[in-house]
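A protein chain is absent from this complex, but the other protein chains hold their places.
On to subunit A.
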Amino acid sequence: MKRSPDKYKDLDENIMALRGESSRRLTLDRITDRIEEYENKNKKFLFIKYGFSIAMFLGILFLVFQLTSLTDFNQKGTIQETLIPPTTSSDGGISPSENTESDSEEEPVTEEVEEQIEEDPLEKYGDFYIVEEDYIAINTYAVMLIDEEADEILIENVNIKDFARDHVNVFKEIPDHESERLINAGFPEEYYYYLSATGVQESIGPRGYIQVTGEEIEKVIAEIMEVTSVMVAEGKPGYPMGEEMEELVQQMYELFVELDEYVNGRDS
């Protein structure tokens, strides 16, 4: 059957035509409900906010009134001792001037923390740390998501050097291997290696967030990806079991040792 490229548009029009009016209305109703719910929550928040502002305003008025009364009282030449600064406590607490001093002492600590966050990963990890668009996209996305959901910002730095070193251990037979946790939870050991292999695909595969350049390293990574695709059984359900998986794990281990030696040196 021969087709023209206009079929792209046909597909779009076909899908759009199949969307029923009832679906269209129902979705709009749901959007409206969510907006109303959101606005109602905002109203409650605004009520609290305004209530707090009014209370603050009244408090300030009261304070001003108190101070004015005291000043008038003082100007009339009566009890001088009653003019105590409002923030000074009777049991020898901190005076406003002392407070200012302690605040200024804390400032350099904050600056130090900010400097640590702003450390340039490119400078830290050198040539092999190449920030690609995908990497930035993933992190920007993560920052947005976490910021919205939990009012918290998470910045994760990933680099090829640590990745290579960590994965030597992932594919190495160690008695207290992390896989034990999965096995204890009822999963077969192969599942741990299957998950690890999918992680490798996400990290250094053609669409991974770590991308490196260089003839040798690209060759090693291509070999790793070849073994990885067998481990994750691309296009098939499940994943290899038993001896087949053991052999693949051994191959992965050897390849990661090679990668580790390449990026971290033989003495790493």
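Note that in this section a residue touches a chain if its C-beta (ideal position, glycine included) is under 8 Å from a C-beta of that chain, and two chains touch if they have at least 3 such contacts; residues count from 1.
Assume contacts and distances are computed from a predicted model.
Set against the options "Cysteine desulfurase", "RNA polymerase sigma factor", "TlpA family protein disulfide reductase" or "Extracellular solute-binding protein", the UniProt name belonging to the omitted chain is "RNA polymerase sigma factor". Contact with the chain that does not appear here is found for just one residue of A:195, A:217 or A:257, A:195.
The chain not displayed touches subunit A at residues 1-5, 7-12, 14-16, 18-19, 23-24, 26-28, 30-32, 34-35, 38-39, 133, 137, 140-141, 144-145, 187, 191, 194-195, 198, 207, 237-239.
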